[in-house]
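Apart from one protein chain that is not included, each protein chain of the complex appears where it belongs.
The first chain written gets the first letter, and so on, giving A and B; residue counts start at 1 in each chain.
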Amino acid sequence: MPDSRFYRRAGPFRLGDLAGWCGATATPGTDVGTMLHDVANIDTAGPQDITYFGDPRYTVAFATTRAGACITTQAFAAHAPKGCALLITSSPREAFAEISTRFYPEQPAANSLGSGFIAADATLEPGVTIAPGAVIGPGAKIGQGTRIESCAVIGPGVIVGNDCRIGSNTTLTYCIVGDRVVLHPGVCIGQDGFGFVRTAQGLKKVPQLGRVLIGDDVEIGANSTVDRGAAGDTVIGAGTKIDNLVQIAHNAQIGERCIIVSQAGVAGSCRIGNDVVIGGQVGVVEHVKVGDGAQIAGKAGVTRDIAPGEVVMGVPAKPIRQFWREVAALSRLTKRDKAP
Amino acid sequence: MPDSRFYRRAGPFRLGDLAGWCGATATPGTDVGTMLHDVANIDTAGPQDITYFGDPRYTVAFATTRAGACITTQAFAAHAPKGCALLITSSPREAFAEISTRFYPEQPAANSLGSGFIAADATLEPGVTIAPGAVIGPGAKIGQGTRIESCAVIGPGVIVGNDCRIGSNTTLTYCIVGDRVVLHPGVCIGQDGFGFVRTAQGLKKVPQLGRVLIGDDVEIGANSTVDRGAAGDTVIGAGTKIDNLVQIAHNAQIGERCIIVSQAGVAGSCRIGNDVVIGGQVGVVEHVKVGDGAQIAGKAGVTRDIAPGEVVMGVPAKPIRQFWREVAALSRLTKRDKAP
Partner (left out) sequence: MPDSRFYRRAGPFRLGDLAGWCGATATPGTDVGTMLHDVANIDTAGPQDITYFGDPRYTVAFATTRAGACITTQAFAAHAPKGCALLITSSPREAFAEISTRFYPEQPAANSLGSGFIAADATLEPGVTIAPGAVIGPGAKIGQGTRIESCAVIGPGVIVGNDCRIGSNTTLTYCIVGDRVVLHPGVCIGQDGFGFVRTAQGLKKVPQLGRVLIGDDVEIGANSTVDRGAAGDTVIGAGTKIDNLVQIAHNAQIGERCIIVSQAGVAGSCRIGNDVVIGGQVGVVEHVKVGDGAQIAGKAGVTRDIAPGEVVMGVPAKPIRQFWREVAALSRLTKRDKAP
């Protein structure tokens, strides 16, 4: 499933070998000679893929997965659908990280640039401007009329659309950028997401095999960061405007025409609807859904789903009128407390 | 009014043409043949300028504006001063954005650098050091004794004073920097502010036509960002010290000898006095005034003006003693609630 533009897959591998590499045990009767061709998410995996299941939130997805094989715990095994081979371990995510590394070993540095700054096999369409010091990696493609500013670094395989402006000192990797996109200086797109498993040997990296997809007419402010997906993609919807120093974590999906103000952070796997406004310094925790047209006031800490059109504030975020009622009540309380 | 060093103006334009381009209607009896030469803020506009008025906070400025023409709504029209031609629309700011784009269309990429990293017409005074990989744009001027580190990108027309240190991977555009200024690595100065109007076609950019002015002896920490003004300038006063990852938005005016600690954010059009201390992760909302010598404790959310010398904390920010009283009262409340 990872994009072959960015990732080179090894394999296929025997189920038995996979089990051995990650310290899991096939359930009795499993054909360990089955060949697996790829890693995949539980909801998109097909019969040739291996996935994992270790979080009760995905119980329904597990029961209906079409995956050829799944790494899970003994306790969860009962919920498996028929025809899905099981590898049992106490740490499914750690085991899946190990297997992902087998399918997608780190590539040797490409470096087909030689001593030049623009790779020989990069595609520059008509009207592209490349400022001095910019670096265009192998296989990258820059659309017509786009301007790449000085010291911008466009990584291998990256696609940038037409009429974009890519600011100085930006770094773009593992991403596909639409038309008329503005990335301000210092923006970092597509680096590894922050995914680790705690193991006996310390924190182990979960391979990050997705991309960042940036829609048309998006604007991203100076020194903001957008991590690529772990499996699947991080998505910024068309027409969304992001301010400076904002963090968008792996697999977050931001809708269209959203406004995200400076220093806000959206954690992993959040789903933000269309026309949402996220105020400055807001934090949204992992896996939260925010409905269309919702507004989150500055400095809020969003710890639960937000309904469409809802307006919230505070830590934890609550309806904004309730927030201000509590502010007033607390203020009155100190007066009451001071009374004799 | 925008600085001709950075912006090239088109026009002059007939009032009638301007009305047509932005979908506004001249009030009856207006001479639509009047020529307008520039866009300007309501308080600084002169007889040859066109401005806009759509925010009741500026009612006084509207009543006394010297602008030749003003875009406003039907409801506000009654407050106009005599002699100011009016263009009526339901969305004055959107219309003004459109007109600003006519006066200041985006320039084609200068690119007079050719293949070199230092533009032929840049001025380097005696004793300037340019480290490898730094890029100096056309018309830029670097003062004596200043050191530009590697991969710093100095944009077209930028002026840097004497004895400055401009760190690696910084990006400077649309700014004028004083003497003895230190910009740490990764700082971004002068990019577009975050100004958008919601229109039927999505979020429309308001042209950002100001500059950033940085006083003598200022220091700005790594990866901090300072946006340029929309109209008028963003100003950092002499001797002010800014820590890492701080955001200063468009048109903010920071006084002298202030301290702004890491990850704080100052929103658009704030006016911060002299000798103010802003703690880490503080947020100050738009248009707030903070008096001389005020102190804002870490993580505060400032939603109102702060008096000179006031010391505040909390979200919303309140006098610091009141903040701690409320913390204590809330703690006591949980004990009371638990009592039978």
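In this section, a residue touches a chain if its C-beta (ideal position, glycine included) is under 8 Å from a C-beta of that chain, and two chains touch if they have at least 3 such contacts.
All of these numbers come straight from a predicted model, not from anything done at the bench.
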Contact residue for the chain not shown (choose from A:263, A:295 or A:334): A:263
Residue of B:69, B:151 or B:276 in touch with the missing chain, whole complex considered: B:151
Residue among B:141, B:250, B:299 or B:318 touching the omitted chain: B:299
Touching the absent chain when the full complex is considered, from A:8, A:304 or A:332: A:332
Chain B residues that touch the omitted chain in the full complex: 129, 131-133, 147, 149-151, 167-169, 182, 184-186, 217, 219, 221-223, 239, 241, 243-245, 256-257, 259, 261-263, 280-281, 298-299, 314-315, 327, 330-331, 333-334, 337
Touch list for chain A against the chain that is not drawn: 109, 111, 113, 115-117, 133, 135, 151, 153, 155, 169-171, 173, 186, 188, 191-192, 194, 196, 198, 202-203, 205, 223, 225, 227, 245, 247, 249, 263, 265, 267, 281, 283, 285, 301, 315-316, 318, 322, 325-326, 329-330, 332-333
